[in-house]
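Can you read through this structure? Questions will come right after.
What you see is the complex with one protein chain gone and the rest in place.
Entry: chain A
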Amino acid sequence: MKLHRLGGLILIVLFVGLGLLLPGWSRFLLTLALARGLLVLGVVLLMQAGLVSFGHGLFFAAGAYAVGFAVRDLGVRDAFLVAILGAGAGLGIALCIGPLLARYRGIFFAMLTLAFSMILYGILVKAYRITGGTDGLRIAPPAFLGWSSPEEHLGSVLYLFTLAATAGMVFLVFQYLRSPLGYTMRAIRDNEVRVEYLGLSVSRALYLAILLVGAMGGLGGALNAMSVGHVDPNLVYWTTSGEFVFVALLGGTGSVFAPLVGSIVFEFLRTYAYKYIPYTWQMGLGLIMLAILGFAPGGLWTLYELIARRMSGWTWSWKRGA
C-alpha cells in the first residue's frame, strides 16, 4: 500500500514538472488526455464487471454541455463550480438510466448505452435554439475562486486543475477497486448467481458503479470543455464513444493508471498520425490496434508489467490488491 502511495506521489510530481516544461501545444494535448482518461477509466471500470459501454459519450457530453449552459445562461465562470456541475450532470443522467442499464448484459448493455447516447446526440443537434445545434456553444475562459489567470498562463493553470481533478478521481477509483464493492464487480463478471447467494445485490452493485462512472465521465466532459473552450454534439456521437473503448483496449485493464497511459499515448499518436499521414491516419491507428491485439492483448500496460517484473518482481497490478 505504501508503495502505491509513493508511486502516486512520484507520478504527480512528474506530471506537474511535465506541465511546466512542455511546450504549450503538448501541454494542451496532455490536458485533454487526462480529461478524456477519466472517461476511459469509466469504461475500464465497467469492463471489470464484464460490461462494455458503447455510449460513454453520453456522460462526456452531459458534463460538457452542463458547462456550456452554466457559462452562457447562469453566468457561472468558476472552474470549481463548473467541474462540480459537470460531474453532477453525469451523475444525474446515470441516476435516471442506471436502473435500466443495470438489468442488461453483453451486447444488450452495449447497444442500450449506444442508444441513449444517440438520443442525446439527436436532441443536441435538433434543439438549435437551446444547444446551438451542430455549431455548439462557446465557453469563456474560467476563473478560479474569483481569480482570473492571465491569458498566457491559462493553459498551465487549466492543466494543473485538470491534473488535480484526475488524480483525485484515480485515487477514488483505486480505493473503490480494493473495496468489497470493487471485488463484487469482478465477482459479478465471474458468477452472478453466487453473488446473489452471498446475500449481495448484483443490480445495486452495478447501479452504484454506473453512478460513479457517470459522475466521473461528467467531470471529464467538463474539464475537456473548459480547455477546448467549445462544446458540440460530436462529443456524444458514437465514434467518440467508440474511441473511449478503443483507448481502453489500447491502455489495458491492468491498473488504474493504464487508462490514463492509453489516453496520453492515443492523443499524441493521433496528433502525429494526423500530421505525418493526414490521409491515412485512421488506417495507421487501425494497424496499431491490430499490433496491440496481436502482441499485447492486455494493452500497453502488459508491456509495463513485463518490464517491471523483469526489473524487480513487483507490479502495481490491482489484481494482487495492496
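Rule of thumb we're sticking to: a contact is a pair of C-beta atoms (placed from the backbone, for glycine too) under 8 Å apart; a residue touches a chain by one contact, two chains touch by 3 or more; residues count from 1.
Rule of thumb we're sticking to: contacts and distances are computed from a predicted model.
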One chain of this complex is not shown here; going by its UniProt record, which of these names is it: "histidine kinase", "Lipopolysaccharide export system ATP-binding protein LptB", "Germination protein" or "PucR family transcriptional regulator"?
"Lipopolysaccharide export system ATP-binding protein LptB"
Pick from A:67, A:124 or A:208: which residue touches the chain that isn't shown?
A:208
Can you say which of A:73, A:135 or A:190 touches the chain missing from this structure?
A:190
Need a quick check: the contact residues on chain A for the chain that isn't drawn.
175-176, 178-184, 186-187, 189-191, 193-194, 196-201, 204-205, 208, 212, 321-322
